[in-house]
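Removed from the display is one protein chain of the complex; every other protein chain stays in position.
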Amino acid sequence: MTAPRFTLLTRLPPWARIAAGAAVVIITYAYLIATRPTSPHGVGGSAALLALVGYLLGSVLIISGAMSKLTTSTVTLFPVAITINIVIGQLVRISGLPVHLDSIGTVLVAVLAGPAAGAAAGALSSITVGMTINPGSLPYAVTAATIGLLAGTFARFGLFRRVPTVVLAGVLIGVVAGVVSAPITAFVFGNAGGSLGQSAFIATLQVYGNSMLEAASIQGLIADPLDKVVSCLIAYSVLVALPPRLRQRFSFVREHSVFGIDRPAAVPPVRAEAVR
Amino acid sequence: MTTMFFQSGASPVHRLNPTTKLVMALAVTTTAFAIPVVWAPLVLLLVVLVPAVLVAGVQRPYARLLLLFSAPVVLVIFLLQGLFFPEGTTVLAEFGPATVTSEGLLFAAQTSLRLVVMLGSFLFLLLTTHPGVLMSAMVERGMSPNTSYVISATLQIVPAFRARAQNVLRAQQARGLDTTGLRRRVRALLPLVGPLLLGSLADLEERAVAMEARAFGSTTRRTSLVAVADSSAQRWARLLMGAAAVTAIVVNVLGVVR
Partner (left out) sequence: MIEFENVSYAYPTTAEDALGPVSFAIPAGQVCGVVGASGSGKSTLASAVAGMIPHVSGGRLSGEVRVGGRPVATTPLADLVTEVGLVVQNPFNQMSGAKFTVREELAFGLENLGVDRAEMVRRIEQVLEDLRIEHLADRSPFALSGGQQQLVAIGSVLVMRPRVVVLDEPTSQLDPASATLVFGALDALRRNGITIVLVEHRIEQLAELADRVLVLSHGSLVLDGSPHDVFTDELLPDLGVSSTRYTRAARRAAERGLWPESLPLPVLLPEAVRGFGAGLSVEHTP
């Protein structure tokens, strides 16, 4: 059952798998918006199924494509990044802050190693959380992948050089993440996935005549940008505090002068043997 | 806080090939979401998951965890969609802005049951399958060794880092640092993330070299020390479960079309 599925996947080149994954996610979302399932039994019926299956398939394609083209040093960075996501996310959840901060590691990988690496780190992070802490995070893998993909793309175009543009990147990532995760929140979790405050807010939105998907999207559009701005700022402050030679080891950082300032590449290494 | 759900055991369920259990989790979840009958997920839970859990002998942690993860969500779904369902028409009762509709209750019941089955399917897989063995089985099926490495390595690092993070926070509190308010709390997190990333970036080259020295970059087909048993019965079972899930999807699509 699974064997032919995987071999079929590995036959496609990596970039085609990433593109196909992104396409599946976008088509899934567009279809969910366009059909606006209204019949009583339709709600939560095919919409929930489509959101689950479409997003799962998209995430699997993106992970499989991205992971097969990464270098060993990038791969060895992943476990640390995902650990940062998991542990900081847990600490923040216990503390009752109005943010999640469970994607700092994803942003770190994306900024250092690019959009594909960021997307894979995000999706694998959700899967690992699903395997260890709460299976409920599995359907959200696609949101995490989107965050990594966008953070890497924004880093590629120089948005991670100064604080104001980092804030902008955070807002944009938050907007897209809020919108992408809304179908999962609405149809799979019946809008009840978040905290009590979030649910009360969603209830108010529904009372004022918004559909479930609209209510989830509005809630996401308000909560996610704040969360992603803070996450991006933390990732940014950690990265600029690093010795430049450590950042410059990543070819993505060098090629696109992600941090701008340390572009003159002849940074004298402290210990010649340790530097690529 | 646990890092792994896995409960070791020697039951026939534990000895199943992990892919069989993964296919089962995926097929049961898909079927639960595909069949547009309210009680269908309940049948799947009682007929498929509960017997499997009993055979595995993990019923206690299973019940506890399933309740822990699903009870809050189910409660909120009923409060939210039972009272404020936007598409309800058959009004049963009204309390100010809240309207109890039969459609809302139906939706809440259906979504809750589906969620319970989804969480239950994956909890069953995770409670009876060691993550390392699951990864070996997936690599045998053609999953990238990179992916397997990332997930297994993360499972190993998390406990150590969690302990370190709690120590740092406790030290901050002991020094009387004010950790109230968003700004301060966020700032308190920086000393956690920074050193971890710094250390790992400094080690990155050596780690990569050590991995390459152990043929991690090899393109040969991987083998595995841990024998992942399989049988033709299991192959047939996987095929059947897959077929059942596909049938359920087809039924769903046709039903909606009609």
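Think of it as A and B in the order they're written, each chain with its own count starting at 1.
By definition in this document, a residue touches a chain if its C-beta (ideal position, glycine included) is under 8 Å from a C-beta of that chain, and two chains touch if they have at least 3 such contacts.
These figures come from a predicted structure and were not determined experimentally.
Student: Kindly state which of the options B:P18, B:P41, B:G88 or B:G132 is in contact with the chain not pictured.
Tutor: Checking the options B:P18, B:P41, B:G88 or B:G132, the one contacting the hidden chain is B:G132.
Student: Just checking the interface: what residues of chain B touch the absent partner chain?
Tutor: 130, 132, 135, 145, 148-149, 152-153, 156-157, 160, 203, 205-227
Student: So which bits of chain A touch the chain we can't see?
Tutor: 72, 79, 245, 248, 265-269, 271-273, 275-276
Here, only the chains that are shown with their structure count from here on.
Student: Distance between chain A and chain B based on Cα centroids, please, to the nearest Å.
Tutor: 17
Student: For chain B, which residues count as touching chain A in their complex?
Tutor: Per the stated touch rule, the residues are 1-5, 19, 22-23, 29-30, 33-34, 36, 69, 73-74, 76-77, 79-81, 83-87, 89, 97-98, 103, 106-108, 110-112, 114-115, 118-119, 122-123, 126, 131, 141-144, 146-147, 149-151, 153-158, 161-162, 165, 169, 182, 185-186, 189-190, 192-194, 196-198, 200-202, 204-208, 211-212, 216-217, 235, 238-239, 241-242, 249, 252-253, 256.
Student: Looking at the complex, which residues from chain A come into contact with chain B?
Tutor: My answer: residues 1-3, 6-7, 9-10, 38, 40-46, 48-49, 52-53, 63-64, 67-68, 70-73, 75-80, 82-84, 86-88, 90-92, 95, 97-99, 101, 104, 108, 124, 127-128, 130-136, 138-139, 188-193, 196, 199, 202-203, 206-207, 209-212, 215, 230, 234, 237-238, 241-242, 246, 249, 274-276.
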